[in-house]
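Before any comments, here is the structure.
One protein chain omitted, others in place.
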Amino acid sequence: MKRNTRRHHYARRRYVERLMIGLMRGALGLAALALASLLLVILVRGVNALSWAMLTETPAADFYLGGGGGILNAIVGSLALALGAILCASLIAVPGVLYMHTYGKGTRHVAIVRLTLDVLWGMPSIVFGATILTVLLWLGLRTSLLAGILALTLVVLPILARTFDEVVRMVPTDLTQATLALGTTRLELARMLLRQSMPGLMAALFLAFERAIGDGAAVLFTAGYTNTLPRSLLDPVASLPLAIFFQLGTPFPAVQDRAYAAALILTVLVLVFGMFGYLALHKLGRHVIR
Amino acid sequence: MATITLHNFNVWYGQQHALRNIQLTLPAHQITAIIGPSGCGKSTLLKSMNRLLDLQPHVRTSRRLLLDDEDIYAPGVDVAAVRTRIGMLAQKPFPLPLSIYDNVAYGPRIHALHPTHQLDSVVQAHLTDVRLWDEVKDRLHSPAHRLSGGQQQRLCLARALSAQPEVLLCDESTASLDPISARGIEDLLASLRSAYTLVMVTHDLDQARRIADYVVFLWLGEVIEHGPAAAFFPAPQHSLSRDYLARKIG
Partner (left out) sequence: MSLLHESVQRSVRPALVPRRWHWRTWQDRVGHWAMASLAWAIIGLLVAITGVLVLRAGGLLQVYPLSAIVFGVQWQPLRGTFGMAPFFVGTLLVTAVAMLLAVPLAILSGIYLAEYTRPRTRLLLKPLTDLLAGMPPVVYGVWGVLVIVPLVRDVIAPISTGTIGMLVPFLSNPRSSGYSVMAAGLVLSLMIFPIITAITEEVLRAVPRELREAAFALGATRWEVSQITAFRAGLPGIIAAVVLGFSRAFGETLAVLMVVGNIPRIPPTLFDGSYTLSGLIANNYGEMMSVPLYERALMTAALALLAVVISFNVGTWLFLTRRLQIGGSQ
């Protein structure tokens, strides 16, 4: 190759490099801008309508026309729904995933379970809602906290399971071997794996909680909506996403403002649980081998 | 007794024939050193003996590997029982994600070897045996992974012994340690020979000379030569063993 063509070639590579860096920074900058505008808008519009009553009272009779009260019903409802869903989902996901790394390791069955979880992860939550609703209609039941929990369980099960799966996968094979070399059964190995991946499991639980609390489509048909606090598993229950959605849908500016306040509350809740997840991952686990 | 006997034992990884027709008897209550160049199948041989080999995908074995008179690959054998009776000390120390105390107590607990009220003294005795007690007696309940590498390896030895194995397999168990710690572990292993059948893989020929009673020389998955250390080291019979001992190969 002649010298100046080679120099030309170098220049072109350097140019491509710089161009790509520019593009990447631009992409990230755009995202940062969008995030900033999102947080700012929610904060500014939300703070205006935020009041103590919003957090501590249930809606008054004329709430959706601009009357008094708050959205305590939705806050409590969302927490109850998310908590129930996490509980149900982890009862299936944790043993299921441990199975995938002990008894079932490397089998075809486990490969199919992983694929199923990926499919479920991608499934629109409205599909889960519609399915549970159909079952409710068959059984002649009304919308209820329990039905909402079941729909949300389907939403968070794959998130919880796949995240936990990745965590357990990170457990060093040396630990598996060291444990088995002591003559343990696979059940005892599963318990050791659980121990080692506990912080990751906590992080996965918080991630799933965050997703459960923010999902409105799954509870739309299943949990219903009420102005009162839930008293039993079979009562309908309000939720924050739907509180936002319904209030924004009314023609009254005062009510719409409260939707922004509700959005702010939801955002703060999600951020707080996200923070817990982060802390769980980094601060927990005294005995965990790193 | 705890004699390990291999009859025409073979291992395949997929298509690769990793161990060929191994025919051996490892004497009980002696230290057997398995030596040979890298990749000749030493770890494979060791892992066959406690069936950790089962964890590899696509692995196949044939014919028999006996502990005393029982084939550990026979159908119906409980793998957990095999591994209880044949313990292992790995190359790198790897404490369980538990406290120091719980690491040593783990084996006795799962196998229910002692009444609970004796556990403290059992743990103390085992930690004393591996000369770790004085260093850790004030922090028994702190995480085991905070110990130094040499301390961790001694802990792993205590953990393996507290499960009361009859055979102890060591795969280059001193290779990842500093010379002082390595010597310490080596001395401990040497002192165990009266009570256990020890099988160790080592790259350190001087170490093998120091502590082995019996030697197995492996080459490309085959046993080239085996016999008492007192006979093998001064006068190896096979030309490959001579070259290996003279460090011309491997």
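Which chain is which? They are A and B, in the order written, and residues in each are numbered from 1.
FYI, a contact is a pair of C-beta atoms (placed from the backbone, for glycine too) under 8 Å apart; a residue touches a chain by one contact, two chains touch by 3 or more.
Here the structure is a predicted model, which is why all the values come from computation and not from measurement.
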item	value
Full-complex contact with the absent chain, from B:His17, B:Lys92, B:His111 or B:Arg242	B:His111
Candidate in contact with the missing chain, chosen from A:Leu65, A:Ala111 or A:Ala254	A:Ala111
Chain not shown, touching residues in subunit A	13-14, 16-17, 20-21, 23-25, 27-28, 30-32, 34-35, 37-38, 41-42, 45, 92, 95-96, 98-100, 102-104, 106-113, 115-128, 130-131, 133-135, 137, 154, 157, 161, 183, 185-187, 190, 207, 210-211, 213-217, 220-221, 241, 244-245, 248, 259-260, 263, 266-267, 270-271, 274, 278
Missing-chain contacts mapped onto subunit B	67, 70, 72, 74, 76-78, 80-82, 84-85, 110-111, 113-114, 122, 125-126, 128-129, 161, 164-166, 191-192, 194-196
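Convention: only the chains that are shown with their structure count from here on.
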item	value
In the complex, subunit A residues that touch subunit B	106, 172-185, 188, 192, 195-196, 285-290
Residue numbers on subunit B that touch subunit A, as the complex places them	50, 52, 55, 57, 80-85, 87-88, 90, 92, 94-99, 106-107, 110-111, 143-145, 156, 159-160, 163
